[in-house]
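All protein chains but one are shown in place.
For subunit A:
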Amino acid sequence: MTKSRSLSDIILNVYIGFFFLYLFAPLLVMSLAAFNAYDYPSVTQWKGWTLKWFGELANDDRILKGIANSIIVALGVIVLSLPLGLAGAFVLTRLEGRYNNLLYALLVSPLLMPGIILGISTLIFWGRFNVPGGLLLTIIAQSSFIASYSMLMFMARLQRQDRVLEEAALDLGASNFMVFRRITIPFLMPTIITAAVIAFLQSIENYNTTVFAIGGDWTLVTEIGSRFRFGLSPVINVIGVIFVIFTVIAASLYVLQKEKERQRKLATA
């Protein structure tokens, strides 16, 4: 970067400043309202600092049940979508011929489709077999696109796989199953962990698909969604604050980890 402070540099810096203001100001407003004693979420009608909304959250049974449901769904999504994504990645990386592109397009299509469509099609399809909306259907609907995410991650990893190792193991008399368990799975382990974390976060966060598949049940997010219609209170802001705190902690840990790695690399170099 050149040191010259030209007009365009200043404009760009101002622009970036505004951009981050656009990103963070709303979060600040939302977090602040969680500590306001006023009954309706607000930062302008300030009635003094309070922590009572945190206490209300702890006593809010529907929200607590929603959190439990969200975690059940997220775990179910991990269990269902990771094997599907992995299987799809294996088939796609080894399948030759012109069907490869078609299969690829079909398997990533859930990512290119609006979330509500995935929820609706799942609801209609399973409705024919008398499976009503609920947690199970939510797991299935969410997995249809989260599996695509994991598949793309596994494919990226498998493309860097050195097949010589597997060949060597086979030549030395290892069984196919042993090769898979002792060579392929350890090689994929970092991706399996990342994919599980991403699947978990995607599932917890999802609203557009879930709202169609959830039926009479609810997750944390659909419960928040229905509160916008009935009973908006600063309890929602408290949930926001908790999300913010978790995210900032996770992000800082991630940065620290990266920094440590960098320093270690510098030390060994």
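Quick note on the criterion: a residue touches a chain if its C-beta (ideal position, glycine included) is under 8 Å from a C-beta of that chain, and two chains touch if they have at least 3 such contacts; residues count from 1.
The rule is simple: contacts and distances are computed from a predicted model.
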{"item": "\"ABC-type spermidine/putrescine transport system permease subunit I\", \"RNA polymerase sigma factor\", \"Sarcosine oxidase subunit gamma\" or \"DNA repair exonuclease SbcCD ATPase subunit\" - which is the UniProt name of the missing chain", "value": "\"ABC-type spermidine/putrescine transport system permease subunit I\""}
{"item": "Touch with the omitted chain, as defined above, among A:S175, A:T194 or A:Q257", "value": "A:S175"}
{"item": "Missing-partner contacts on subunit A, residue numbers", "value": "1, 8, 12, 15-16, 19-20, 22-27, 29-30, 33, 41-45, 83-84, 86-88, 90-91, 94-96, 101, 103-118, 120-125, 128, 140, 143-144, 147-148, 152, 163, 166-167, 170, 175-177, 179-180, 184, 201, 204-205, 207-208, 211-212, 221, 224-225, 228-229, 236, 239-240, 243-244, 247-248, 250-251, 255, 258"}
